[in-house]
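Pasting a structure here, questions to come.
Every protein chain of the complex appears in place save one, which is left out.
Chain nomenclature is as follows: A and B, assigned in order of appearance, with residue numbering initiated at 1 for each chain independently.
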Amino acid sequence: MKPSRASDPYWMLLPTLLLLLVFFVFPLALLVKHSFFSWDLLTPARFVGVENYRSLLRSGELWQTFRTTLSMSSAVVFGSMMAGLGLALLLDRPGRWAAFVRSAVFSAYVVSWVSVGLLFLWLLDADSGVLAGVFRFFAHGRAPRWLSDPALAPWAVAAVTIWKITGYALVLFLAGLQDVPQSILEAAELDGASPAQRLASITWPLLRPTTLFVATTSLISSFQLFDVVRVMTQGGPVRSTTVFVYAIYEQLFLDLRVGRASAEAVAFFGILLLLTGAQFWLFRSREGA
Amino acid sequence: MTGSLLGACADPAVPKGRTLVSLWFSYGGKNREVLESLVQRFNRGQTRDFVQAVYQGDYFEGLAKLRTAIAARCAPVLSHVVGEVVPYLAEAAVLEPLEDYPGLRELDLIPELGQERTWSGGGARPLCALPFNRSTPIAYLNGQLFARAGLAAPRDWQELRAVAKALSERKAGGRFGFGCPINWWFWVALVGQAGGSIVAENGRISLGDEAGVQALELWQGLVRDGLLKPPPGRDYNAWEQCNQDFLSGRAAMIWSSTAFLKYLEEHARFPVIAAPLPAGSKRAVPTGGTFWVVLRAADSARKAAAARFLRFMHEPEQVIEWSTRTGYIPVTRAAVRALEQRGYYTAHPNDRVALEQLAVAQPWPWSVDLFRIQREIVQPRLESAVIAQGNARQTLTEARALALEPT
Partner (left out) sequence: MKRASSRALGWLGQGALGVVALVWLFPYLWMGLTSLKPLAELISSPTALWPEQPTFAAYREVFRSLPLLRYFVNTSVMALGIAALQILLALPAGYALAKLRFRGQRWAFGLIVATLLVPAQVRFVPVFSLLAGVGLVNTLSGLILPFGVSALGTFLVRQALLSVPDAQIEAARIDGASELYIVYRLLAPLLKPTLISFFLFSFVSHWNDYFWPLVLTTDEHARTLPLAIALLREQGTGVRWHVVMAGNVILSLPALAVFAAAQRHLLRAVTVRGFGG
């Protein structure tokens, strides 16, 4: 439709675009600018060129943060998708019990990260937590120090994250399963295909677009983990759970290094762009399939 | 109401006619209750000022908020900060000089706890920090286990090893003879005991040189031999874990702060004995805790009110209340005298330990990099060196190099 006045669309978009400019475009530009300075917010800023980037690379911090974030995110995405798909297959049935369980799983998605973080901090407490009690009862030993062992902590945090977000994958897979035509499945059953065969040759391929969508959106959002790390481990022990956003937060607020934090944020943004680009590329090439 | 809700840094409701002093503090649990009760006492005892205390998380979180609030021009009037960061804040000119406020120069502070001797050359600078909760590291011994084994508090590093060995149970999940948070503070103590100092006399950041390595290696050795239980986590999580280990009998002897004295005494199901730290080649401890600071950006009426509050807090009655309810060292000589007269220290010998240890307290260097060195450079490396058994010498050499880099 043509607008009744030529300027209409622009007025309608003005507030949106204004806010975008102020809170997205401008900050990005400032971010890049800050990354070339050394500034502690209290004393005047000092120009240092690419020193912040060099320091991040040289100290291995950038690489370590990337590795930590990537491994935790991958575990989260893989875990929540496997769980989501499995649960979708299990719960895709009528009846109140199944509906109740579906709600239960999804409810974890709705509460805050602080809730979940505090809850599991308590559950996983190596001395007085429930899991420790179970361990003592069944294994007669001391429970592993989930959150205080640098080797275990990232997986513990990933597990908690999976618990919280599996509901998202579940819901999307359920919707995807609805799209699988009943007729084909029934025909295959009549032809003697076992449930496993039906799953592998019919359901799974038809779920591919959903799978891809869930995988990429989960990956991008899990790359932005912060709350659960802040509440449960504060990036430790020994930086084993220091993911990107936490690293940036720490640089800025605890160490007051605006320049370095900005450089790290620029790097983070670059990586996100790459991941999203990959998502679009993958998604586009599958659109027709 | 919406206006006030959405307004910028608007002042919340305050009793009419009083000057509001916003105080940001960083204690939880018991210490928080004591502070809040003292604040209440001040508020009720006069009608001129009103102190509003806001909890901001632990020391480091609180400090982070304070610094960003200063930058955002939304800072409180009064807060308290760890000693290591005072030089940085003072040099950044955000602290109000306190000498000229009535009564603050004549507080009769114990010199080791006041600005004068907490930092080298502290007395030469304008007064900008007053001691609040001051402490030294001390050792806590499980009275029952020590009596049973017929052992006394170790007086030097060899005895420390021996005692830890005697009290460690050599089985999985068994008791450790010794527990200690892998923390900057205790490392500094060990460095001092090994005869070194963090910053050399000429200002070079030495991190103790050889003494620093010896300190780290002592810990590593104890962990390796299963005598020292490495507590996990970061910052104050590690301290708390250590306290819990002591209380539950999983560690027979721990190093912690005198700040937890009352807490441990109250919750232990065995007699708690406090003891000074052992000597390396000599005895040495750093001081710890925080200092009151008034922020320069606040308006003069509020700063004056804050100064009145500080005078109140330094009166013997308040100092005694704070100290005896928490375990921190009383900061004025008048208070100590009063306590001695009452026979307090005879009845509570544990409280005397930190006080007497002040005789071997070492000053901090007045260095703007001190806090950064602690937080960013040394502390993270201590953890990894001890938990992962890295090479101590290499770790410290790296740290030293990093410390010298321009920020």
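Everything that follows uses one rule, which is that contacts are C-beta pairs under 8 Å (C-beta built on N, C-alpha and C of every residue); 3 or more make two chains touch, one makes a residue touch a chain.
This is a predicted model, so every value here is computed, not measured.
If you put the hidden chain back, the residue from A:R54, A:R67 or A:R93 that touches it is A:R93. Within the entire complex, the positions of chain A that touch the omitted partner chain are 1-6, 8-13, 15-17, 19-20, 22-24, 26-28, 30-31, 34, 41, 87, 89-94, 97-98, 100-101, 103-115, 117-123, 125, 127-130, 132-133, 163, 168, 171-172, 175, 182, 185-186, 189, 195, 198, 210, 213, 224, 226-227, 230-231, 244-245, 248-249, 252-253, 258, 261-262, 265, 268-269, 272-273, 276, 280, 283-284, 287.
Interface residues of chain B facing the missing partner chain: 5-10, 12, 22, 24, 27-32, 54-58, 65, 68-69, 71-74, 76, 236-237, 239-240, 243-244, 259-260, 263, 267.
Just so we're on the same page, only the chains that are shown with their structure count from here on.
Spacing of chain A relative to chain B, judged by their CA centroids, is 38 angstrom.
The residues of chain B lying in touch with chain A in their complex are 60-61, 64-65, 67-68, 70-71, 92, 94, 172-173, 231-235, 237, 241, 244, 248, 372, 375-376, 380, 383-384, 387-388, 402, 405-407.
Residue ranges of chain A in contact with chain B, taken from their complex: 38, 40-43, 55, 59, 127, 141-142, 145, 147-150, 233-239, 253-257.
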